[in-house]
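Only one structure is covered here, and it is reproduced in the block below.
Yeah, one chain of the complex is gone here, protein chain that is, but the others are all in their spots.
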Amino acid sequence: MEKILQKKSLPKWIEKCASYHIYAPVKKDALWHYNIIDKPADVQLDHPNTVISPKKLIFPLREVFFEYQTDDEDKIEIKEKTPKDAPSVVFGIRPCDARALTLTDKVFQGDFADPYYLKRREMTTLVGLTCNTPPGHNCFCLSVDGSPNSKEGFDILMTDMDDRYHVQFLNKKGQKLMEKAKDLFKTPTEKDRKAAENIWKEAEKKIERQIKNIKTIPQKLKGMFESPLWDQESLHCIRCGICTYLCPTCHCFDINDEVLSSSPSKGKRVRTWDTCQFPDFTMHSSGHNPRGDSASRLRQRIMHKFQYFVTKYKNYQCTGCGRCITKCPVGIDIIDVLEKVRDYGS
Amino acid sequence: MVNLEELKKDAKRILQDKKVKYVIGYRRGVDGYEAIPAFFKAPEECDDLVWDPTCIHNLVRFLRDEKVRKDREKEPDKRPVAIIAKGCDTRAINVLLQEQYISREDVFILGISCEETGVIDGKKLRKKIQGKKIKQIDFNGKDGFSVITEEGKTEVAAKDVMAQRCIECISNYPIDHDIFFGEKKKREPENPFDSLDSLQSMPNEKRWAFWKEHLEKCIRCYACRSVCPMCYCDECVVDTISFAVFADTPAEEKANKIKWLEKSPVSSENFVYHLVRAMHLAGRCIDCGECERVCPVDIPLRHLNKFLEKKAKELFDYQAGFDPEAPALISSFKEEDPEDFIR
Amino acid sequence: MKQKRTGVFVCHCGINIAGTVDVKQVAEKLGKYEGVAHSEEYVYMCSDPGQKLIVDAIKDNKLDSVVVACCSPTLHETTFRNTAETAGINPFQCEIANIREQCSWVHKDMEEATDKAVKITKSMVEKVERNEELEPISVPVTRKALVIGGGIGGIQAALDIASCGHEVILVEKTPSIGGHMIQLSETFPTLDCSQCILTPKMVEVSKHPKIKLMTYSEIQEISGYVGNFKVKILQKPRYVDPVKCTLCDECTKVCPIVVPNEFDLGLTGRRAIYIPFPQSIPASFTLDDAGCPGLLPIACGKCADVCEPEAIDYDQKPEIIEEEVGAIVIATGYDLYEQSYIDEYGHGKIPDVLDGLQFERLCSASGPTQGKVMRPSDHKIPKEVVFIQCVGSRDPELHCAYCSKICCMYTAKHAMLYKHHVPDGQAYIFYIDIRSGGKGYEEFVQRAVEEDGVLYLRGKVSKVFQENGTVKVWGVDTLTGKDIEIDADMVVLALAMRPSQGAEDLAKKLKVATDKDGFFAEAHPKLKPVESVTAGMFFAGSAQAPKDIPETVAQASGAAAKVISILSQERLYHSPMVAKVNPHLCSGCGMCVSVCPYEAIALKDEKAEVNEVLCEGCGTCSATCLRAAINVKNITPLQVSEMINACLGG
Partner (left out) sequence: MKKEFEPKIIAFLCKWCSSAGSDLAGVSRMEYPSNVVPITVMCSGSMSPLYIFSAFNKGADGVLVSGCHPGDCHYIKGNYYARRRIALVKELLQFIGLEPERFKMSWVSAAEGIKYKEVISEFVEEIKPLGPQTKLRREL
């Protein structure tokens, strides 16, 4: 269902959604972050993409599973900490980030259904914004089966048309949100539709970067486990977690007990993000680390995204948001690496 | 003015003569204007060598990897590694020498003077040209550059885009080198601790709010740690498991790894992490500003180290990285060290 | 998960602890604490039944570690560690939780004190849980002693140690032993001749087969530790071979140089080549190169020309002698406070204002006047002599805060001696208080007043100055409140005693602490008065605080006994709580090496290595180490972090 919303009415709509927690990109200093909104007027939707993807809202940096406590008689009491039943809505999500959630869904619904992730997912309505304002210099969504107008993963997708928004309600979850302020939404005219389609076409042209013949890469990678390429390309890698922590599709995590002493009477079991780029990621208790050097870690990152994941879920585990390129401290460029892989040996 | 051709020539020569294992330097990144760290193993590769104010990275950090690699090898190649080093970078080398982490024979220093311009802060530059796509930058001219974007040429003054740490720099040319490039002309900062004044003059609670707002953002990607030439510990307080684990390490020693702080990126733990790191770098940090540059969420980490640098100077008249023979800040004392803070 | 089975034993200490701490509750709470396999409380844990109770509990409950919550570890740690050992567990598996000095004695509220006692005890359970079993480190003993200072203290100590068959090196910086005592005329309270009682001991020293006497020598460097000190001694050149020298005295006749004679405190002069005093030990002349016109024969060389036995050798050079000793006695004695510091008494510029030692020389039969008391300026027999006590002592504002202790007695003696020499003269003594504690001392002072008519004036002298041939003394008698003015012929100042010159420097070399006044600091004011804080170093005499001869001798014998107790052992045992390096983490930066106060750490193949015998376990290295690669056994960061948590009630 398509509708038209006047820009000036956006705050009114958001006001009507008071029963939800509202999230939207907010600018702090030079950077944009998804934050909780208390004043509807703060939702501007004129943002480039945020530094940290909205995955943090569904798969938070820190998730408390449960709390436990033992009493003097050594009885253990456990308090489950599943996410609350509070619905929330996120405005301004870019298509790459929404697609990313459809990929992490595959993982968290997979062999084991993760209640924490799924609960948050269920409680959250995703309102997207197509990328017709110029995209980032490192965006390459088109190369990885995405698009600046992709609907994947959204409940609602908006398109900025100067004084109005073209709004697509993509499912019930989305429509529920429209119900809140029916009268603000007008049915688009044919002209509106044309305009929107035009904007979408233009948007695709604005994507500057791409990887040709990316389709060949998964197959190519199969034979490259032992390739010296990984050494060459990772020599200047400093092994920080930026590329993976900013990645909307990376989903590795670590589980620890948070306690004050090594013989605790109470504590919390907590999930935090983890990354294959850290030395302790695959460290064995024997001290042996099968991914002891940068080369094997870069390989793991690329292989996981463009080989293992593809084999298992039929998608690249990358939506071309370009964050890992923009923020890499030493200019490692995943497109560059993939092209080298593609052309390797030929 | 640094002569890039000279630099290339010398880099080629030392590789040709097998004097060095390889050269750690800079080449042009994919975006076409920013320099990125690069390793040159063959003379011909040196044609890609670049030097300009986008060469902001402190390459000394890569000596960590070299050392680890060397320790792993059965018969390590004893030749030195050549490294392109700015003034601040050579101070970092001095600290590593002072801590006997490397010895002078291990490095061949291609010292480069930053002269008038210092290096540029990418964030400042992008702001200056309103995020336009940069195609190329022409760095000729000692106090200004011309930036070519898709919308044409913009002239920017060096001082407008110079990294803050360069504005406060006290060593704009190498203090140690094997070959020197550029001129030894001192650029004295007006106030080497300029960026601290506003913070220090804040009332306590305001300063707390400042740090809380920033450190709450920390996602613990540890880029600050990974990029730092001084963070060469095999095992870090923030790591949840022990890395110094070997066949002969008893189980209890593994189990007894102290958890000083949690992995969770929450305020209290982030504070402890950055406090510990700051203390750990006291008298060692040479203000290359890399930690702050690489931080994906723009935490002004430099302030923490800079503050201790200032205190070390004020209280103990100590400056890191100028004398590899001198005793370290925390492994020395003077009888007249201040103690007015002690009851 | 805790690995150990710890037993907790809470002591009531009568009501000392139980009075403010609910010991039952402490025992109960600890009983439920993880890792505690047994917990009980008892009225006196240190009593025999108390200790038996611990032993039984250890055996019955198969305990492998023990925490005793009681008084300060300084008191009963050893007791309970021995108890643990008798029950068959390693003594280092026993820790003390101090819930008396640090808890019950300083708090009133039962609830608060109990809560704190629980926290303290829990923290020690956490510590002991992670204690290693340790064995004391044993070290062989070098059975030889070093005595520094050849005064009566040093002499006594050396003789006592040597008489037990141990070798002694006696080092004296001046050309002869004897110290200040040899300068004295007669000693209180018996008035026997100081030299007559000292010289036999000096001779005994010189003849003793076990004593190696090194005069005109100084300590240059000391390293090592109790049982095994390494000493470098600087032997200054005396340019005269003591063996060849026949004491013929021909050299002094030709020596052109005259300098003030230290032995007579400048009342007389001596030549550049000289013998300090007739009974000097060693009996030899010494050439003082400070006074000598340059040791170039061309410049002078007269003494060598006349020396029959050719004992003089201008080419002698300073020599460094290295020795190894097991224990050290410090007997560096005292010097008098500088007269020149006392402005109101003429800065020491008035010839007839003397200090106590100068007066001793005046009275001494071997002195410049063969015992006749004549005033230095004009050799006139002084008829009015004023003695002033507490000059520089008991004066925290301007001079020394402390009491020099012996001045009351020697001033009384001085006045008495003066009266014996000049019966018709008048002796006045200005005093603040008379301190005559000591056997026969008070009677001695009374004798001075009653038999010798010495006039004691209670009050301070405000000014001493010269006026037409007399020394004017202005003072006030605080008893009568009258101002007093005396035209004295001579004034004698009882100057404060201060640590001898160079003591401070020596203290640094020995790494021994000194007190605020520069005297050597004893390990405990009551219970370790002769021990220094550094194991194996002891004090004799006024190096530690002002003392008179009997006290000095007593302390010297005490120090000797301490030394003998060390030298009489095959091996010594040293605390095993020492630093330990994790070579996997050590990056060889060497910071621990530079901070270690005991030079106990060295780098070996780029890794730190601890000499366990030298290490005292202070842990400065561990706090300095950037990679946590060095820790002190049984007080590791892990233990501290767990203790912190327990102390916070975690």
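Note that the chains take the letters A, B and C in the order they are written out, and that residue 1 is the start of every chain.
Keep this in mind: a contact is a pair of C-beta atoms (placed from the backbone, for glycine too) under 8 Å apart; a residue touches a chain by one contact, two chains touch by 3 or more.
If you're wondering where the values come from, they're calculated on a predicted model, not measured in any experiment.
**Student:** Determine which of the presented chains are touched by the chain that is not presented, and list them.
**Tutor:** Computed over the complete complex, the missing chain touches A, B, C.
**Student:** For a quick check of understanding: of C:123, C:426 or C:500, which residue touches the chain that isn't displayed?
**Tutor:** Final answer for the missing-chain contact: C:123.
**Student:** Which chain B residues touch the hidden chain?
**Tutor:** Its contact residues with the unshown chain are 199-200, 204-212, 237, 260-262, 266, 268-269, 271-272, 275-276, 278-279, 282, 304, 307-308, 311-312, 315-316, 329-331, 333, 335, 337-339, 341-343.
**Student:** Residue-wise, where is chain A in contact with the chain that is not depicted?
**Tutor:** Chain A touches the missing chain through residues 258-260, 266-268.
**Student:** Given the full complex, what residues of chain C touch the hidden partner chain?
**Tutor:** Those residues of chain C that touch the unshown chain are 72, 74, 98, 100-103, 105-109, 112-113, 115-116, 119-120, 123, 511, 513, 521, 525, 533, 577, 595, 597-598, 616-620, 622-624, 632, 635, 637, 640-641, 643-645, 647-650.
Assume only the chains that are shown with their structure count from here on.
**Student:** Could you put a whole-Å number on the gap between the CA centroids of chain A and chain C?
**Tutor:** That pair's centroid distance is 74 Å.
**Student:** Chain A to chain B: how many Å between their CA centres?
**Tutor:** Using C-alpha averages as centres, the distance is 31 Å.
**Student:** For chain C, jot down the residues that touch at least 2 other chains.
**Tutor:** 638, 641
**Student:** Counting only residues that touch at least 2 other chains, which ones in chain B make the list?
**Tutor:** 245-246, 249, 256
**Student:** Can you check the complex and tell me which residues of chain C touch chain A?
**Tutor:** For chain C paired with chain A, touching residues are 1-2, 32, 34-35, 126, 129, 638, 641-642, 645-646, 650.
**Student:** Once bound in the complex, which stretches of chain A touch chain C?
**Tutor:** The contact residues of chain A facing chain C are 72, 260-265.
**Student:** Would you tell me which residues of chain C are touching chain B in their complex?
**Tutor:** By the definition above, chain C touches chain B via 3, 130, 582, 584-585, 587-592, 594-595, 603, 606, 624, 626-628, 637-638, 641.
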